[in-house]
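A single protein chain has been omitted from the complex, and every remaining protein chain is retained in its original position.
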Amino acid sequence: MSVEVRNITKTFGSFTALNNVSLNVESGELIALLGPSGSGKTTLLRIIAGLEFADPGTAQVLFHGEDVTNLPASQRRAGFAFQHYALFRHLTVFENIAFGLRVRPRATRPSEESIRERVTELLKLIQLDPLANRFPSQLSGGQRQRVALARALAVEPKVLLLDEPFGALDAKVRKQLRRWLRKLHDDIHITSIFVTHDQEEALEVADRVVVMNEGGIVQIGPPHEVYDRPANAFVFNFLGNVNLFQGRMDDGLMKIGDTELHVAENLGTSVSDATVYFRPHDVKVSTEPVGQESIAALIRHINLAGPVVRIDLERADTGSRFEVELNREQWQGIDRRVGDRVFVDLQRVRVFPTDHKTPLEDFSI
Amino acid sequence: MSAPHSLIATERLGGHRRPTTEPPWVRRLLIGVALAFLAIFLWVPLAAVFAQAFAKGARAYFDSFNDPVTFAAVKLTLIAAGIAVPLNLVFGVAAAWAISKFNFPGKSLLITLIDLPFSVSPVIAGLIYVLLFGAQGLLGPWLIDHDIRIIFAVPGIVLATTFVTFPFVARELIPLMQAQGRSEEEAALSLGASGWQTFWRVTVPNIKWGLLYGIILCNARAMGEFGAVSVVSGHIRGETNTIPLHIEILYSENVVAAFAVATLLTLLALVTLCLKTWVEWRAAAESQTAEAE
Partner (left out) sequence: MAQRKTSPLPGFRLTLGYTLLYLCLIVLLPLAATFLKTATLTWDQFWTTVTAPRVLASYRLTFGTSLLAAMVNLVFGLLVAWVLVRYNFFGKKIVDALVDLPFALPTAVAGIALTAIYAPNGWLGKPLAALGIKAAFTPLGIFIALTFIGLPFVVRTVQPVLEDLDAEVEEAAASLGATRFQTFRYVIIPMLLPSLLTGFSLSFARALGEYGSVVFIAGNQPMKTEITALLIITKLDQYNYAEATAIAVVMLVFSFVMLLTVNLLQWWGSRFQQPH
């Protein structure tokens, strides 16, 4: 069952939550809507579910080609999992899952026996069959979210929509549950869209990632593609740790401080102020300069805890700070102390025009 | 998400309706029925008090107050409330302190017992003091021997008023102080404050709105109590009649005067409601600023 939205605009008073958004989700796909808070991702999900309606106009929501734009939530058969689960606290786990079947019109309502069968089957799927008679208040957060998923699946939804499904859980349960969700999806192949602000979660679980910002879609693609080939500075920034050097672009030559870099991008002659983006691990660190493009820097802090060694560096020419990550073998080849001088070669960089609206210092996050 | 998802969708969204609200005609119907109910049962009686008081014009209205007996009733009401409210205020603060800051067995029983006067009929509230202090009561003979009058006198009226307003301050403060816990007081003590300093500088500022609210409600009930006071008063004109009792007597003699005096208590009720709304508004505003910080 494919999902398509066309020309969705949504305003709340003077705030534009979504600005003419269109998106196509293939049947059986697991899609992540990724973006910072306020980017419009939850609003888009709620519009697909029918919990919110787009501004009137040419907006359309299609489930497998069928126009559901005007259908209320109760008639869309879109399963929805809420961030805070929204379980019915006066009903047991069993009755929560059975709810969607029991409220069907008499003509299509399954028999008591088949309701029981279906709920038991789902309880097994979420591995909570011993807890069928518990109340939601007696469950842990992870268990509650599994019940909420089973409840949404019970009505055999055309599409499964999840709003920050793991947002309220602690880090460890979160990781377990997102693997479980991936496995569940591989087993039942229901078209699923989930909203998250956690790039790691999106990159790990989704077939495709939709990066959103300020009410629009910035980039769509498989996880490795958005990570390796971010469409713009925002995506590069949002998808992982990044260092920024500001400089001037001149005919394919990027001047940053005392160093000139040959870069692949051609931003055209009109752009002169540009920023170099690179990931902390996309660098080579040496004790001697390797060539013309090596950047001299002083070690300011070394963090040896964890699988990678993180080093805070200060550029010798401009004094700006940045961070690099090395694996332990690489670090053993260097083995310098705080205050020592090293040389950094940038392996993979992206250059984007400097955003003068929100001027950034050279920084690392 | 920062987009505001308001529960109340006042405008129609291009013919669509959020799943958490009803069609406009249902909304209008429900509002209409609710307001009609409130109008018949609340607003019409309120209006009737003033309409009846001014039925024979403003002059008759103001003449109604030119009566020493009315002044005596006002004075007695002020005395009764002036004693009962402070007594119950001190009690309410003490009880709330003990219950909210300490753990001890029988706490929920104590809370239930504090609420007890609310479930006792006002008539019975008066009766119990008659049975204790009346001429034929348990302590009656002893009181007569010592020439002390409690029933059919001012002390009885004060006692009955105290009984019916007993829980007001306590039941406002107990849940409030329980919710606040005791970490701020502990912090104050660890910084070297004494018990009294902690109470005045930390506890009181935190509970001031709840405290004020409790006092307002307590006072309204104290000045308006009828049943309990009626039993212990003896209805001696100019001596043991509070305003409500005076209204009862006037009602059988001069309806306009009864309603004129009733407007005093009605205005008191309206002032009480205004203060209550204001206190709630202030408390909400303060907790919002606290959250924003």
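Think of it as A and B in the order they're written, each chain with its own count starting at 1.
Note that contacts are C-beta pairs under 8 Å (C-beta built on N, C-alpha and C of every residue); 3 or more make two chains touch, one makes a residue touch a chain.
Nothing here was measured: the structure is a model prediction, and the numbers come from that model.
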| item | value |
| --- | --- |
| Given A:104, A:124 or A:183, the one touching the chain that is not displayed | A:104 |
| Listed residues A:86, A:220, A:298 or A:316, member touching the removed chain | A:86 |
| Contact with the hidden chain (one of B:72, B:85 or B:127) | B:127 |
| Missing-chain contacts mapped onto chain B | 5, 7-8, 10, 19-22, 27, 30-31, 33-35, 37-38, 40-46, 48-49, 52, 87, 90-91, 94-95, 97-99, 101-104, 110, 112-117, 119-124, 127-132, 134, 136-138, 159, 162-163, 166, 182, 185-186, 189, 195, 198-199, 217, 220-221, 223-227, 230-231, 243-245, 247-248, 251, 255, 258-259, 262, 265-266, 268-270, 272-274, 276-277 |
| Missing-chain contacts mapped onto chain A | 49-51, 72-80, 82, 84, 86-91, 99-100, 102-104, 135-137, 148, 151-152, 154-155 |
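Here is the rule we go by: only the chains that are shown with their structure count from here on.
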| item | value |
| --- | --- |
| Parts of chain B lying in touch with chain A, wherever the complex brings them together | 1-5, 13-19 |
| Residues on chain A engaged by chain B in the complex (per definition of touch) | 12-13, 15, 17, 37-38, 40-43, 46, 50-53, 55-56, 70, 72-74 |
